[in-house]
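Worksheet for the structure shown next.
For this view, one protein chain was removed and the others were kept in their places.
Naming follows writing order (A, B and C), and every chain is counted from residue 1.
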Amino acid sequence: MTHKIAILGASGYTGAELVRLIAEHPNMTIAALAAERKAGQSMAQVFPHLRHMNLPDLCKISEIDFSQIDLCFCALPHKTSQEVIRNLPKTLKIVDLSADFRLRDADEYEKWYGNPHTALDDQQEAVYGLTEFYRDDIRAARLVAGTGCNAATGQYVLRPLISAGVIDLDDIILDMKCAVSGAGRSLKENLLHAELSEGYSAYAVGGTHRHLGEFDQEFSALAGRTVHVQFTPHLIPANRGILATAYVKGDPTSVYETLLNAYENEPFIQMLPFGETPSTHHVRGSNFCHIGVVADRIERRAIVVGALDNLTKGSSGQALQNANLMLGEIETQGLMMAPLFP
Amino acid sequence: MTHKIAILGASGYTGAELVRLIAEHPNMTIAALAAERKAGQSMAQVFPHLRHMNLPDLCKISEIDFSQIDLCFCALPHKTSQEVIRNLPKTLKIVDLSADFRLRDADEYEKWYGNPHTALDDQQEAVYGLTEFYRDDIRAARLVAGTGCNAATGQYVLRPLISAGVIDLDDIILDMKCAVSGAGRSLKENLLHAELSEGYSAYAVGGTHRHLGEFDQEFSALAGRTVHVQFTPHLIPANRGILATAYVKGDPTSVYETLLNAYENEPFIQMLPFGETPSTHHVRGSNFCHIGVVADRIERRAIVVGALDNLTKGSSGQALQNANLMLGEIETQGLMMAPLFP
Amino acid sequence: MTHKIAILGASGYTGAELVRLIAEHPNMTIAALAAERKAGQSMAQVFPHLRHMNLPDLCKISEIDFSQIDLCFCALPHKTSQEVIRNLPKTLKIVDLSADFRLRDADEYEKWYGNPHTALDDQQEAVYGLTEFYRDDIRAARLVAGTGCNAATGQYVLRPLISAGVIDLDDIILDMKCAVSGAGRSLKENLLHAELSEGYSAYAVGGTHRHLGEFDQEFSALAGRTVHVQFTPHLIPANRGILATAYVKGDPTSVYETLLNAYENEPFIQMLPFGETPSTHHVRGSNFCHIGVVADRIERRAIVVGALDNLTKGSSGQALQNANLMLGEIETQGLMMAPLFP
Partner (left out) sequence: MTHKIAILGASGYTGAELVRLIAEHPNMTIAALAAERKAGQSMAQVFPHLRHMNLPDLCKISEIDFSQIDLCFCALPHKTSQEVIRNLPKTLKIVDLSADFRLRDADEYEKWYGNPHTALDDQQEAVYGLTEFYRDDIRAARLVAGTGCNAATGQYVLRPLISAGVIDLDDIILDMKCAVSGAGRSLKENLLHAELSEGYSAYAVGGTHRHLGEFDQEFSALAGRTVHVQFTPHLIPANRGILATAYVKGDPTSVYETLLNAYENEPFIQMLPFGETPSTHHVRGSNFCHIGVVADRIERRAIVVGALDNLTKGSSGQALQNANLMLGEIETQGLMMAPLFP
């Protein structure tokens, strides 16, 4: 059986990445692609790399007959996303890639995103989409909220450690190095090749990055107490990739073994041998996340480094993984492609 | 039925690319991976991006039981390749990715490569592996010689034009822009990031690049007379891609229509609308070749631009496409993945 | 004596490059920096790399007292530039970096730029700013029109050959590879890091690039007859640099010697040994232009390759070189810095 898929917000990078992935999926077919401002254009005009595919032209959301759709990916900006999803049929399966349904507390949402939430019913219903940790809920969900790409990376390196209580909860530092596609296809001066190439810098320093809302919610829930990490992202001159370097206090061997056990049966989370650390180049274009642990020369301090592709495992790959669960497909279907190297 | 595959020279970029592609192929399984100097290592050590795959460790060629192999990819350096292939079972299907069996004339081989050919029987038997133009021969072949990556690109933009006689044969210029992986995983100063990034230059200028041997052989055979093109490659700070800008003399509309007709039913060759030209970014990681034609402001001059990924369509993807034919598989099997963008 | 300098359009890349260069000039001081939309900001806010300099804040053009200015660099967009310059004091020395005064024929200007020229008196007075070929005129000029960066590169490799009559005038091909800063600090999708990095393509193919107006004007004047070259620019994933590969028909030795003689005493034009070709990486950040000549394997065909930095020798460095002449300074003053490598 072939599932009919709609993608809203198909003219952005995560939309294009969804198309790329679904193209390899044996049991999904793309029935509708919406992009309000580019409605009427062919996908090949907007993304020439998809020229070979037989795809519907871009349309407006209002033109889609959702009764013919089995699952809808929503790759719209936050705020727009809730406004659209609020009005979609309540029986439609939805994987949202925006930030709108990640935070369960409406006040926290408003604090981090600056606007009040206007789809509170959907918000309450939404399941947090970090597949490896919410698998059963996702399987049963109608609306799944894809995580932030930084939020996913940070949680993969830290969640099992917080759950197991093997690290000091008051002293966690996440230094993250993010490739530029995470900022989307947006026309900003600092995203220009001439500005970014050959240079790199921190941004949203000091605890102001919105993905902290997710870290706070998830880590505090795991620990049963407030956990606030320090998180500093850096913009790196590369197109895809997130590298999270986590500095934690605890026994390095316990840290390693905790992660090893947690991810033993996970198809997409690959633990490196103790003492090795990953590269973003080795996960690019794939749904894999590589994690390594090293003991610092200072006792009871460990460095945990995780790498994933922000557009795949950090976003559209995660979304497809969740959609597989929601549609009763094998979870890894269409997602086992090897990374592109070099 | 699953075909058992061996890859000789698995520690280079084309070897890794073969593994990446075969991983998606439903009817092939990798039975042996050879790399003389790295024998004994796991593939994950040599190429960490393949860590998630269940692959045999690297071995020596002499350790492979070729009676258990259905098809062997040979991704060794030229000269080594002929020495190895000479001693393989004469019943073994082989796709060679080196330069050793591309030229049918042993003198031409020695002229361009500097060493005499020592596997003349195999050389006579070998079929030139430009799939779209040697499809029937390849289907029946035991030994297929993969083309040079530049040679493939140049032929895709020019072969139909030379066959149809719509361009001046004495005035063809191929200005090519090549990404760095075409030079292989070799430790040379000019391939260092610090030397290549942020700079670009021509190389092998003046008609000294070895792929000219292929152009001369193929174009002259098509035309029934000697055809010598001018070919200047340039090294560009990117990892994958070849962009060929061909300057030809002839009616631009005829040029376009000739190419359009020639590639009408080709799954991997995509003609752009007249007046548009392709980008390497839109074919990266895929087996597609995009071709565009533009009329110059000067009458009867056309510019034909072709783009492909040197490691995929220019090398390992082509090899797999040929292997599919040799094994009776669907030609496009395992090769329809969309490009990686961005 | 210190010359007081104003820069109009100081918030763009050529404006910033002028500041960088003038900072090293012993006899110039920056008295005014104008940028209409950013007036009131400090230069450090707009270009943090200039933070260490003691510079005036950005102002509006109308706020500048031009009676206190010895020379004004005008780095505004074309069309705006003529409107501004038309209203500047007629005694003010001006180096314009826009396209507005490059073409001597008003019809040609309108043909290539789409708008009628509205400062015809200034246009008639303007001297074309390719220093090495208009040195005496520039020394005496009040208004100098900086050349296009591609136009400069193409002329350096071709002018002496056209003057000397050593090449076929009807068969000249200029294949150019341009770095992204040539497009300015403009927010366009194809200039984003995510779109440009790892990909490259041709643009303005077929004789539509505006710098052809300059080639036509200059080459035809040199030859005493109409000369139309073919010119195809390509956008390369690098920040600075232009590489021009010129395909010409003529005796390669004569071609080389003609260039060697022409540039024998030029401080900024460096001829490589016969058979060698340059890299943009070796001129980056400098006012040098490297030129090489290679004989093709086909008789009487030569390839001439030139490299320069579009922002320096192609634009702001050229402008300063001209300003030195106009102000009676040593021509090379402030311009002999070595390229930045790596």
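Remarks
Basically, contacts are C-beta pairs under 8 Å (C-beta built on N, C-alpha and C of every residue); 3 or more make two chains touch, one makes a residue touch a chain.
A quick note: this is a predicted structure, and the numbers were derived from the prediction, not measured.
Check C:H49, C:K90, C:R135 or C:K188 against the missing chain and you find that the one touching it is C:H49.
Set against the missing chain, the residues A:L76, A:A194 or A:L259 yield one that touches it, A:A194. Note on the undisplayed chain: of the listed residues A:T80, A:T277 or A:Q333, the one touching it is A:T277. From the options B:V84, B:L196, B:L222 or B:M337, the residue with contact to the unseen chain in the full assembly is B:L196. The chain not shown here touches subunit A at positions 171, 173, 175, 177, 194-203, 205-208, 212, 228, 230, 232, 234, 236-241, 243, 245, 247, 275, 277-282, 284, 294-298, 301, 303, 305, 307, 342. The omitted chain makes contact with subunit C at the following residues, 13, 16, 19-20, 23-24, 47-53, 181, 197-198, 239-240, 267-268, 270, 272, 278-279, 281-286, 288, 290, 336-342.
Where subunit B meets the chain that is not shown, the touching residues are 13, 180-181, 185, 187-189, 191-198, 237-239.
The rule is short, and it goes like this: only the chains that are shown with their structure count from here on.
Here subunit A and subunit B face each other with the same set of residues for the most part; over half of the interface numbers are shared between them. Rounded to whole angstrom units, the spacing between the C-alpha centres of subunit B and subunit C is 39.
Subunit A and subunit C have CA centres that are 45 Å apart.
Rounded to whole angstrom, the centroid-to-centroid distance between subunit A and subunit B, based on C-alpha atoms, equals 36 Å.
For subunit A, residues that reach two or more other chains under the stated contact definition are 13, 181, 197-198, 239.
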